[in-house]
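A single protein chain has been omitted; all remaining protein chains appear in their positions.
We call the chains A, B and C, going by the order they appear; numbering starts again at 1 in every chain.
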Amino acid sequence: MIRYGMVGGGPNAFIGDVHRTAIRMNNDAQLVAGCFSRDYNKSLKFGQSLNIDEDRLYSDFKEMAENEAARDDGIQFVVCVTPNISHYEVCKAFLEAGINVVCDKPLTWTAKQSEELIKIQHKNSLLFGVTYTYTGYPAVKEMRNLVQKGEIGKLRFVNAEYPQGWLSEPIDENSKLAPWRMDPKISGATNCLGDIGTHIENLVSFVTGLKISKVCARLDSLVEGRTLDDNASILVDYEGGAKGIYWSSQIAQGYDNAVRIRIFGEKGSLEWVQEDPDHFIFTTNDCAKRIVSRGRDEFDPSAQKYSRLPAGHQEGIYEAFANIYKGYISALKKSLNNEIVDEKTVDYPTAQMGLDGVKYVEKCLLSNEKGSVWISME
Amino acid sequence: MIRYGMVGGGPNAFIGDVHRTAIRMNNDAQLVAGCFSRDYNKSLKFGQSLNIDEDRLYSDFKEMAENEAARDDGIQFVVCVTPNISHYEVCKAFLEAGINVVCDKPLTWTAKQSEELIKIQHKNSLLFGVTYTYTGYPAVKEMRNLVQKGEIGKLRFVNAEYPQGWLSEPIDENSKLAPWRMDPKISGATNCLGDIGTHIENLVSFVTGLKISKVCARLDSLVEGRTLDDNASILVDYEGGAKGIYWSSQIAQGYDNAVRIRIFGEKGSLEWVQEDPDHFIFTTNDCAKRIVSRGRDEFDPSAQKYSRLPAGHQEGIYEAFANIYKGYISALKKSLNNEIVDEKTVDYPTAQMGLDGVKYVEKCLLSNEKGSVWISME
Amino acid sequence: MIRYGMVGGGPNAFIGDVHRTAIRMNNDAQLVAGCFSRDYNKSLKFGQSLNIDEDRLYSDFKEMAENEAARDDGIQFVVCVTPNISHYEVCKAFLEAGINVVCDKPLTWTAKQSEELIKIQHKNSLLFGVTYTYTGYPAVKEMRNLVQKGEIGKLRFVNAEYPQGWLSEPIDENSKLAPWRMDPKISGATNCLGDIGTHIENLVSFVTGLKISKVCARLDSLVEGRTLDDNASILVDYEGGAKGIYWSSQIAQGYDNAVRIRIFGEKGSLEWVQEDPDHFIFTTNDCAKRIVSRGRDEFDPSAQKYSRLPAGHQEGIYEAFANIYKGYISALKKSLNNEIVDEKTVDYPTAQMGLDGVKYVEKCLLSNEKGSVWISME
Partner (left out) sequence: MIRYGMVGGGPNAFIGDVHRTAIRMNNDAQLVAGCFSRDYNKSLKFGQSLNIDEDRLYSDFKEMAENEAARDDGIQFVVCVTPNISHYEVCKAFLEAGINVVCDKPLTWTAKQSEELIKIQHKNSLLFGVTYTYTGYPAVKEMRNLVQKGEIGKLRFVNAEYPQGWLSEPIDENSKLAPWRMDPKISGATNCLGDIGTHIENLVSFVTGLKISKVCARLDSLVEGRTLDDNASILVDYEGGAKGIYWSSQIAQGYDNAVRIRIFGEKGSLEWVQEDPDHFIFTTNDCAKRIVSRGRDEFDPSAQKYSRLPAGHQEGIYEAFANIYKGYISALKKSLNNEIVDEKTVDYPTAQMGLDGVKYVEKCLLSNEKGSVWISME
């Protein structure tokens, strides 16, 4: 069993529990240390409810990084699920202490911060992953394979969207949404783009390998009284001539978490919707539209190995998260075994992808600020 | 029976037959004159196959306009289904002769031409319609009603698309696509935007009543060797603060004629896909997502009257066309009866909408030409 | 233009108008005579509204048969769309007068009546069609081709259903359903089975060629106070070992006219739903599930020729009806041209299929009456 720790993810933190549950599904790592609150008693109490020993429960993540680094049975990686604003300092503390890291997205507030973290990572030869969930699905991995094998030819156009409807009403005292979410001091300069728009950027990049050369972004605050964006429409040009449109929204009633990606190439197209994650649609110029399924249809072994159940037995978000950890821990085992891990061959989203995401958000914000003009990624 | 004539729509013209068939479905107008070719013998032969009298078959549309205007039993309206390039002169000839006109979209090549035609129309008190097909569906009309009644509240965002896949391969001798389609001398400055993108502009305007204030358009020629656009991505700002994205494409394999419109407001949203025209999805903040059907569910009588068959008995494009003619002929009967017809109350797409469409295309072309910058509609 | 007449289908008769509209779509036959009511003035008035000459409007269908048979320009076929109870006598009158017939389904009340009509038909060398609508769709015809070509191998199992929801509430004064529909004196011994269940039998037979050897039928009257069936569940054994289940219902809320047929063979399966008539799903043991479309994908020319519009331009019930008439009139032209028409090669539902349908209903009623036991079709 690999030993891991967690920073953040306390009693009311939804996503921390998702990470822990996903890791338990794999049954290859054990949570043995945690800093679940800046209030020691809270961290202690919650950690004990998770069967963690008292002496490995902390209220100060820096202390945790130092102590765990010093122990013989110290954690082998840490999961950082704190609010976005503190990702940078948490990751830095652990990377500097020589501990491998998995961090929630977005990696940091500024690209400069991500670049700094990656330097430390490389200096200390560590593994540093970012949990872009949707890359964990077998169907997404197989679409990447089909693109790489040239099954749809040279890429021409991408239409990707991420509509949600849960923020379509103004926030008030009684709303399900905490008011801080729309407070720029806490949430940074963007809400919709940074929270979900960044998933689109990552997912398209993961599946297609396309590099964005420039963007033209319009961020909207469509609900009255809202200061941060709740809707974002972005025109994207890629290196090599392909083009794209990305749309993300939190005011799209009728949509829950409907990530959708459509990729068109010279020879065919691919389409995938996150709410039906086991399948994708594969169309080629010479065959009728096919509905391809994990489990049922032939996948490349590199994708197939993430399929846990027979076709028709729905897998979901927990499995996608678990698959990211499966990829991460597989590389980690090599690394712990003193093998050299080439980041180009790993099968989890890396800090480099995290940096790309932060850069993308920065450029989109700049574009929007200047009146939705075109901004080069360089 | 109303008497009508047709210009264009000869033996190999697909769309001419669609117009004639749609009108026959309604059984309220009869084709009695035609100019089906500039070659008299061809026009004669084809017209006779449609049971039209020899003396009302022409090879010159101007002669037809004059002759028919002079007859006691002359046509009461003409349908213009010639190639786009000649819409202007055909419409002009009939309007000047005092004959009502229905013209295919796009109305003309330039906005100035449309404006001129509308002036003649008004001077001669004529009815002048443009066959934007998709406004003919009962479901589309009912969505308009719901918007007007405020059922989804103040509008915030529109995402509309029109993907087709049929031009995803290069055109060659053997292709199903005539090479002239991509020849700017014949087809004008745009293919995809002008042919199908303009349907999006019209459909959104029809359903929502929103006025575009500015556009940022990127037109792409994604198939190698192609000079005209086969894909168009457009950011749209509306008067009053709502925003939109429009995407049209002819290289989107897997899509046939998949017009889709999604409208989000303060209180709810509407979604409609042309390939399932009888239904739309209606979501409100306080009710689960509903699949509403023509025929099954309660529609406003103004939409319901266009429903011809019980729910579950699919209606399609022919019915949509027939509904546009039903609306047109209903107004025409009033006009022939010397009642004054207020264009604001008619239920068919007017020449004014045609003008809006041509303007929209012009501004998008200008935006694209300047590097996809924002262009005001004024 | 072929000349035809109509019996039934007066002002309030929904289906009569569908027949006339469908025939107009084809533009190859003209309605020149009619008996639209037993009340002469009603028949006259309605017929004149359809531009039929006064001297060819009748209140007595026998008189119509005789007169039309005697005229040089008499009708070349008659469409019988009277209430089911009078199909037999109307068809008989015209067949005996030597006039070709198209009759609505179910052909007659008893199999014996159908057999008698077919004898007269053959004696007088006439064409006799029955409008089983759903066989008119190109997708249905193509599925038949795929079965015949062995693409899904030897057939094993069929699951076919026809759920509707419109009779789920009791009938009262205000109901949309005329009370006579549930009156055995007018509607015969069955409502649901005879009205819609018979479409299933025909559709399966058309697509698969399977012959039923025995049935076990349970007919239910599920709405309180109803005497006739509104739901029918039937186990079917076919000659040669294949098996099937048929379900039809008029109390299935959420369903409008959802005919669905699923056919499973040794090598693959086919699935089609009437509410999305342009597509079918084709699955084989060696390929992912395909969504095949009229227009988009390759069809055998025998099916393709019924596709009127490009893929994505929805066709519906009117086109299905029109296709049946297209097949009928194509054979009729040969027959009028004194060519011999072999019923095995015609492409419209024949009276023989009508007889099969009536027999099927009789055997199901017998099975149900005896306690839902197995009844041989012989």
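One rule holds in what follows: contacts are C-beta pairs under 8 Å (C-beta built on N, C-alpha and C of every residue); 3 or more make two chains touch, one makes a residue touch a chain.
None of the values given here were measured: they were computed from a predicted structure.
The hidden chain makes contact, of the residues A:38, A:211, A:313 or A:370, with A:313.
In the complete complex, the residue from C:83, C:150 or C:254 that touches the missing chain is C:254. Within the full complex, the residue among C:50, C:235 or C:336 touching the omitted chain is C:235.
Contact with the undisplayed chain is limited, among A:47, A:277 or A:327, to A:277. Against the chain not shown here, chain B presents residues 282, 287-293, 296-297. For chain C, the residues touching the chain absent from view are 156-157, 159, 161, 165, 168-169, 216, 218, 220, 222-223, 231, 233, 235, 242-243, 245, 247, 249, 251-254, 262, 264, 266, 268-269, 271, 281, 283-285, 289, 371-374.
Listed for chain A, the residues touching the missing chain in the whole complex are 1, 18, 20-21, 24-25, 27, 50-51, 164, 166, 255-258, 274-277, 293, 295-296, 309-319.
As a working rule, only the chains that are shown with their structure count from here on.
With chains reduced to the mean position of their C-alpha atoms, the one farthest from chain A is C. Centre-to-centre separation of chain B and chain C, using mean CA positions: 35 Å.
Our note on geometry: chain A versus chain C, Cα centroid distance of 56 Å, whole angstroms.
Multi-chain contact residues of chain C (touching two or more other chains) are listed as 293, 296.
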